[in-house]
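Note that this complex is displayed minus one protein chain, with the remaining chains in position.
Showing chain A:
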Amino acid sequence: MPSIASSALLKHTREQALKMPEIVWADAELDEARGTSSLSSTTGRETRKMNTYQAIRDALSIALSTNDSAIVFGEDVAFGGVFRCTLGLAEEYGRERVFNTPLTEQGVVGFGIGYASMGSKLGNSTLGGRGMGGTAIAEVQFVDYIWPAFDQLLNEASKFRYRSGGQFNVGGLTVRCPTMAVGHGGLYHSQSPEGFFMGAGGLKVVIPRSPLQAKGLLLSSIRDPNPVVFMEPKVLYRSAVEQVPTSDYILPLGRAEILTTGSDLTVVTYGTSVYRCEQAIHLLTHPPEGTGIERTVRDALGDWRRSRKGQNTSSTPTIELIDLRTILPYDLPLVLRSLSKTHRLLIVHEGPTTGGVGMQIAGDVMSGFNTTSTTNESEEDVGRMRREAFLGLEAPVKVIGGWDTPGVALQYEKFYIPDEVRILDGLLEVLAY
């Protein structure tokens, strides 16, 4: 079974890394602006093996070196931070740009909002922000400690542009925070609170799945003209290792990515759960021989085949695995397009089920009369796609998330996190319906 380290979803070679879909090279964009052309293709580009914290450090370093207004701050960041993401940046870029703050999350984020608001008057191009003031990259030590700052994020950051009629904004604000469980973090080091941010229009929420993704999405978040909360899955800091381009590039926000294509079931997930879904799909296609899992899979797939009588069925179902990447606003059209093919949907995440991202997606799929979408302006008629998706469903939508307990208690953490067995069970339930 694939582990995170051996996951086929990671780019283990330079070629794979450089072929990453939708990657935008900074120098290519500059060339375009200048009407010149240099290294716009994959030739001549370097990659380096990095884990996630190194890739994040690389992104921060690029942000600091390409933008004089960028500052990096938070509890203990001058020493490298708890997870080493800011290691050596203070020495390299100066302690006036990379500094420790007092222990005050509300204060830190409020401070970042103030600094970012100084950049309001600047136009922001995707790779811009090279002017004075405004690029605030704050760290909240663990996402579990974001609550004192929730008020600032919700009542100040998300509304700044709106309430000033567009005169001011805090687009230069990025708040980084480690998220999700590691298996032994307990009540205050394992939460996944992204669901609470779903109603925070004006903010963006991004969760990367790997080093290459983290670097591109973080640079996008920093340069995006909207405030972004960037949540980094803790377990991936060291365990996810892949080839990462060394130059400056971004990956688009608001765009999900299809990791494996399939035609029988759509699985939507993000962050650490991406790898657990990969493992569950592996169990589905390669159930360990002679085990209870094998019997369960065989029985369920029997039901699935019978339900598809008359259709041309392959012997095993194929699963379309989607990494959401941006949680708010998320890529609903991509989910709907996938559903128009598979007609079955499973959503997996660690955060609590009630009020969570999964229930939001399920609700969006089923509320087809509403033509407005939470996503970016799309040419497609999202309302029509929703109706078709809902009417085309062959099974109820299934959400696998954390329990509705008050947090992730230490001793129950392994039960709390949707693991590969629970996800496999969900795959079978939806397929066999």
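Everything below uses one rule, namely that a contact is a pair of C-beta atoms (placed from the backbone, for glycine too) under 8 Å apart; a residue touches a chain by one contact, two chains touch by 3 or more; residues count from 1.
We take it that contacts and distances are computed from a predicted model.
Enquirer: Please identify the absent chain by the protein name in its UniProt record; candidates are "RBR-type E3 ubiquitin transferase", "Multifunctional methyltransferase subunit TRM112-like protein", "General transcription factor IIH subunit 3" or "Pyruvate dehydrogenase E1 component subunit alpha, mitochondrial".
Expert: The chain we cannot see is recorded in UniProt as "Pyruvate dehydrogenase E1 component subunit alpha, mitochondrial".
Enquirer: In the complete assembly, which of A:Trp25, A:Tyr53 or A:Tyr145 touches the absent chain?
Expert: Checking the options A:Trp25, A:Tyr53 or A:Tyr145, the one contacting the hidden chain is A:Tyr145.
Enquirer: In the complete assembly, which of A:Gly94, A:Gly199 or A:Pro396 touches the absent chain?
Expert: That would be A:Gly94, which touches the missing chain.
Enquirer: Which residue among A:Gln106, A:Ser239, A:Ser263 or A:Thr318 touches the omitted chain?
Expert: Of the candidates A:Gln106, A:Ser239, A:Ser263 or A:Thr318, A:Gln106 is in touch with the missing chain.
Enquirer: Of the residues listed, A:Asp27, A:Glu294 or A:Glu429, which one is in contact with the missing chain?
Expert: A:Glu429
Enquirer: In the full complex, which residues of chain A touch the absent chain?
Expert: Per the touch rule, chain A residues meeting the hidden chain are 68-69, 75-76, 78-79, 82, 94-97, 99-104, 106-107, 132, 144-145, 148, 186-188, 353, 403-406, 409-412, 415, 422, 425, 429.
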